[in-house]
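Other chains of the complex are left out, but the ones given are in their true place.
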Amino acid sequence: MSTVRLVDENTTDPRVRAVFDDIKKTKDIDWIPAIWRALATHPEHLELCWSRLKAIMKPGKIDALTKEIIALAVSVTNGCDYCINSHTAAVQKLGLDTEGLNEVLAVVGLFNQMNRLADAYQIEPDILPKT
Amino acid sequence: MSTVRLVDENTTDPRVRAVFDDIKKTKDIDWIPAIWRALATHPEHLELCWSRLKAIMKPGKIDALTKEIIALAVSVTNGCDYCINSHTAAVQKLGLDTEGLNEVLAVVGLFNQMNRLADAYQIEPDILPKT
Amino acid sequence: MSTVRLVDENTTDPRVRAVFDDIKKTKDIDWIPAIWRALATHPEHLELCWSRLKAIMKPGKIDALTKEIIALAVSVTNGCDYCINSHTAAVQKLGLDTEGLNEVLAVVGLFNQMNRLADAYQIEPDILPKT
């Protein structure tokens, strides 16, 4: 059970309403994910989080699917259930099939292992040869 | 200082040598990164790690650059210095410029924040509308 | 489901009973939180954990509310559901309202992001100017 009372999707608070409307339009959905309804208990923080997420997630040098794949890789590494569910759905909506998803997760698993082995052996970063 | 004595690149151990030669050929480099020289103190584990990494990192549904970007996202989230250095160099070698790298890191930073906010509010995964 | 059988609140084990009574008195509650009932399966460890928690959490230079806020910040960063629920209730009992709670969580979220960006760029600690 969430630790705060989620703000209703149909809230009449104009500041929250403006963000909720932009979320629906930007994500092309007709409902509000629970994370935004929780953040809406603090409208200023809601605005900061949403405006920043919108700016960072818009396609640039890195396309939208790759950005969602990064979000999934981070969420899995942090073990965040809500975010794993949300970003798994997002990569699938953007066209990644089960085979592609499994490849992503295999890479995530692999480097969680390799990171710890590198730490375990206390090796110094390689001095890379000049190219 | 590493906690084990790194195996010399020119070792005469045939089992280790075979892996080292394959690493050089596959990665198109003429030296052996320290992580493999540490793992070589346990040849069976070296073989397992290398054969698995080689299988998982070969391009499939997900291309080589995206796989390295995932490796970097995981390494940053785990705070592994050796791996951050290594995978930053790898994505650059595969053509990602500073602007692209900065975009990747912005996404990694963003979801380390969002993951913890989702945990903090103890929200349940959204029941996604059927499409 | 917990991995051990929780010890009953009304146990007749005198060693456990003494700790349970002190927990009720110190926290001014009439029930025993599940974590202590789990730890009670190993009475020596229960005593060590409780006596230490009691010593560390008593107000000193840092007041009781700030100590609970730190406990919440750590629990969120580690993603521990039981502890997030417990320490959210504790800060509220000590008088923090929803606005204050949201401010705390905003700071926790922010530095989970900034920590990873600092790691990502592999920057050395600043040499602080002498004051």
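Structure notes:
Which chain is which? They are A, B and C, in the order written, and residues in each are numbered from 1.
Assume a residue touches a chain if its C-beta (ideal position, glycine included) is under 8 Å from a C-beta of that chain, and two chains touch if they have at least 3 such contacts.
Remember, it's a predicted structure, so these values are computed and weren't measured experimentally.
Identical protein chains form the entire complex, numbering 6 copies in the structure file, with 3 of these shown.
Going forward, only the chains that are shown with their structure count from here on.
Subunit A and subunit C touch with mostly distinct residues; of the residue numbers seen at this interface, under half occur in both copies. Every chain gets a centre from its CA atoms, and the centre nearest the mean of all protein CA atoms is that of A.
The chain with its Cα centroid farthest from the Cα centroid of subunit B is C. Averaging Cα coordinates per chain places subunit B and subunit C 34 Å apart. Between subunit A and subunit B, the centres computed from C-alpha atoms are 20 Å apart.
Centre-to-centre separation between subunit A and subunit C, using Cα means, comes to 27 Å. Across the assembly, subunit C contributes residues 79, 84-85, 88, 109 that each touch 2 or more other chains.
By the touch rule above, subunit C contacts subunit B in their complex via residues 76-77, 79, 81, 84-85, 88, 105, 108-110, 112-117, 119-122.
Across the complex, subunit C meets subunit A through its residues 79, 84-85, 88, 98-99, 101-103, 106, 109. Subunit A makes touch with subunit B in their complex at residues 1-4, 6, 29-31, 33-35, 38-39, 49, 52-53, 56-57, 60-62, 66-67, 69-71, 73-75, 77-78, 80-83, 85-87, 89, 93, 96-97, 99-100, 103-104, 106-108, 110-126, 128-129, 131.
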